[in-house]
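Only one protein chain is missing; all other protein chains are in place.
Then we have subunit A:
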Amino acid sequence: MFGAFRATNSLSGGLLWKIPWRLSPTQKYRQRQRLKAVDNVVETLSTALAKKGETLKSLERWKYEMPTEAEMLAKDKYTIFDRKEKKYRKGIHKLPKWTRVSQRLNPPGY
């Protein structure tokens, strides 16, 4: 039961990564900072282009579709829709590369 040769999941099964069920408060804080950073980049681009009187389709579309960090619900900041989960939601940290991809929208009603 104890010692170097105890049968734990990781020892008997090889690779086992455990992802905690919920985000820690610090992870949530950093997630908000990342969302704000992306908002800042979009804001910088749009003001810079607006000064020249230019516009960009992808930029306009982003601004039209995507809520900013302040507009987002906590539910959408920290969780994502998953049809296989109980209550259809799981932590956003289960999303591969979650700190480097934008995932802001979820199906309406879920």
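Everything that follows uses one rule, which is that a residue touches a chain if its C-beta (ideal position, glycine included) is under 8 Å from a C-beta of that chain, and two chains touch if they have at least 3 such contacts; residues count from 1.
Simple rule for what comes next: contacts and distances are computed from a predicted model.
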Missing subunit (named according to UniProt) among the choices "[RNA-polymerase]-subunit kinase", "Large ribosomal subunit protein uL30m", "Ubiquitin-like-conjugating enzyme ATG10" or "Dolichol-phosphate mannosyltransferase subunit 1": "Large ribosomal subunit protein uL30m"
Candidates A:15, A:70 or A:101 - the one touching the absent chain: A:101
Contact with the hidden chain (one of A:45, A:72 or A:95): A:45
Listed residues A:16, A:56, A:73 or A:105, member touching the removed chain: A:56
Footprint left on subunit A by the chain that the document does not show: 34, 37-38, 40-42, 44-45, 47-49, 51-52, 54-56, 58-59, 62, 97, 99-102
